[in-house]
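Notes follow once the structure below has been shown.
Shown here: the complex without one of its protein chains, the others still in place.
Just so it is clear, A and B label the chains in written order, and each chain counts residues from 1 on its own.
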Amino acid sequence: MMTKLKLSGISKRFSGRDAVRDLSLTLGRGEFLSLLGPSGCGKSTTLGMIAGFIPPDAGDILIDGSRVNELSPQRRRIGLVLQDYAVFTSLTVRANLSFGLEVKGLKRGKRRYAVDELARQFDLFDLLDRRGGSLNMSEMQRVALARTLATEPELLLLDEPMSNLDAEIRARLRGELRQLQKSLAQTVLYVTHDQAEALSMSDRVAVMRDGEIVQVATPHEIYHRPANRFVAEFIGDPPLNMIPCDVTADVATTAIALPGGAVLHTSAVPIASGRHWLGVRPHDIELVAEALPGAVPAPLRFVENFGARHVLHAEYAGDLLRIEVVPAARSIGEMLHLRFSTGRGLLIDRTSERVVPFRQLEVAA
Amino acid sequence: MVEQARSPAAPRFVMRRAYRTFVPFNVAIALPAQLTVLTVVLVPTLIVAWLSLTDWQPTQGIPWYQAEFVWFWNYYDLFHDARFVAAVVRTLLVVTGCMTVEFLLAMGLALLFLDDWAWRKIAVSIIIMPMMIVPVDAANAFFMLFNDRGPINYLISIIIGRPFEFAWLADPNWALLPIMLSEIWQWTPLMFLLVLTGLMNLPENQIRAAYVLGASRTRIFLRVMLPLLMPVIIIALLVRSIETFKIFDPVYILTRGGPGAATETISMFMYNGAFVYFRIGYIAAAALMILIVVVAICFTLSRPLKRHHR
Partner (left out) sequence: MFGEDKAWARCLKRTAVCIAIVIAFFPIFWLISTSFKPIDEWQKFPPVWISSQPTLQNYRIVFAPKAAQEFAAKQQGAIGYKVSGSAWKAFGDSAVVATAATVLSVLFGTLAAYSIVRFHTGGDSYPFQFLMVRIFPPIAVVVPMVILFSMLRLSDTYFGLILAYTAFTLPFSIWMIRSFIEEVPEELEGAALIYGMRPLQAFLKVTFPLIRGGVLATALFVFILNWSEFLFALTLTTGHVVTVTLQVANYVSASSGKLYGVQAAMGTVSTLPVIFFGYIIQRHLVRGLSFGAIKR
């Protein structure tokens, strides 16, 4: 896969604060990569530097192999859709769509044809003569997207394009956007703080925190083999459960002792003995009938009813565990019995916060 | 005591008083303003309407309400009065000329102030100084500047290399220029401020988006920024046009409307007619005519403006 975008040691400082620190990233042609992270992690700044509005303090930005640091945004041949879409409010939708084409010098006839094509593709026919300022959010988003794609940019930058839309629309749009991207083979860099979006749409996800990229991997990798505690806790909905545990590392096996007595055994993993965390996904916790070996008691405190699934909050080891289950009738205060035995887990090193995934051997008797 | 209004057109809170007054409370407190305006504006307008139908001149020695009625002959005479028509045309010329120059200069200047640079704030403060001079003092300053042996002529003589002692204010063809320059000098800063405010309130993201789409600065200015600026530009032009139409101070100070009637604007025409020639009835007709025309124009323009204001 050819490299479309390469960031090499980019950094930017704003009034004494490091917004982006020595960031490197490559994006292949036709790839959909999400830049995922909490607010303030530097993802929008990175986008601004790629677009050309923020000059980096250090590092190189290469598009198709050539350095573009000195190029103004006009000349970088990229597409940009900002969070507020920035539709030209005083122009008609038609004028918005043909804007980029006018810049390219396309003749009127060809422009009209292209605009009609775009309108068909993005379902904008009825809106063509409406003023940009009179559209609602999701209409604006379509116009912004269409307008940008009209210029066939080398690289498409999207800054949280869904955050202004209602939840139902978002779910549908994720699929549509991904399909569109695939059909156009468009290289996309997608900035978001919503991990569900990032995981569901991307070829790869780059998790950012405090100006640095913490991990770049496929959604599967990110979910199952997060690099560190931050990624592990940030990814996943409902979030990961963190259980304090005592690890005894041996030559061939490692024993993980949980509060309340249950012990998990796994093959040798690179972690030292001592107190660490056990990370368990809510759907990796099993509800069992009373007092099976390896089961721990936890009183039910709260039920989140999501219709197709329930998330139970049960008290264990001084904290609330989240357990994802099939809906059933339960009562608050009911004593649940939990088993962490679906075979996978994450050990999180207390000192380095590095994540060590493991596979369980068997439940100790 | 407070209830939510039902219909969307009525205000959200309908305030009711606990006490009864002769006049509704909200009307009562608006009365002082209303009455002042009524007395100073409405009553005189009615008097003007009356007077316009007479040919009263204070020199006749009779009180104004006993003046002889000439009905609509004043209006007829006005239409055929070359001096009046000239005054109207001249005023419109002054308004158009001043507006165009003020707007172009203001826009050009405002664009220079878009980016932030070191002594920007100080520069703005100095540039808006002309606005904050008493107009009479500004006119007097221009009177001195355009003196036939004054600095303007001196500078011109340096540029063209031979002595230049043109009597600007005594020349019927050119006397209007110092008047217009005085007005332009004093009020371009206002347009500048209004346009600059408009420019600074422009949505930056739309401009960024246009930039990324590859547009040149000219295209961005013409196709994105100008349309967004239209409301501000229209208000600025409207406000300034109305004020320029009423122009009086510079004309009075610089030329009194002369030489002859060469620089007579509408206000000057009426002043001269009333306070120099004492033809009050006649001038009243002119006044009423101007009032009606101006109000009519504003009414036709106010409909789209009010819709925009909501």
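The definition used in the following text is that contacts are C-beta pairs under 8 Å (C-beta built on N, C-alpha and C of every residue); 3 or more make two chains touch, one makes a residue touch a chain.
For clarity, every value in this text was computed on a predicted model and none was experimentally measured.
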Original post:
Among B:62, B:93, B:114 or B:170, which residue is in contact with the omitted chain in the full complex?
Top reply: B:114
Original post:
Mind pulling the chain B residues that touch the left-out chain?
Top reply: 1-2, 10-13, 15, 17-18, 25-27, 29-30, 32-34, 36-37, 39-41, 43-45, 47-48, 51, 64, 108-109, 112-115, 123, 125-138, 140-145, 147, 149-151, 154, 185, 189-190, 193-194, 197-198, 200-201, 204, 207, 211, 217, 232, 235-236, 239, 242, 245-246, 248-249, 252-253, 266-267, 270-271, 274-275, 280, 283-284, 287-288, 290-291, 294-295, 298, 302, 306, 309
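Operating definition for what follows: only the chains that are shown with their structure count from here on.
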Subject >> Centre-of-Cα separation between chain B and chain A, whole angstrom >> reply: 58
Original post:
Hey, which residues of chain A end up touching chain B in the complex?
Top reply: 51-53, 72-80, 82, 84, 86-91, 95, 99-100, 102-104, 144, 147-148, 151
**OP:** Could you please specify the touching residues of chain B with respect to chain A in the complex?
**Re:** 203, 205-206, 208-216, 219, 223-224, 227-228, 230
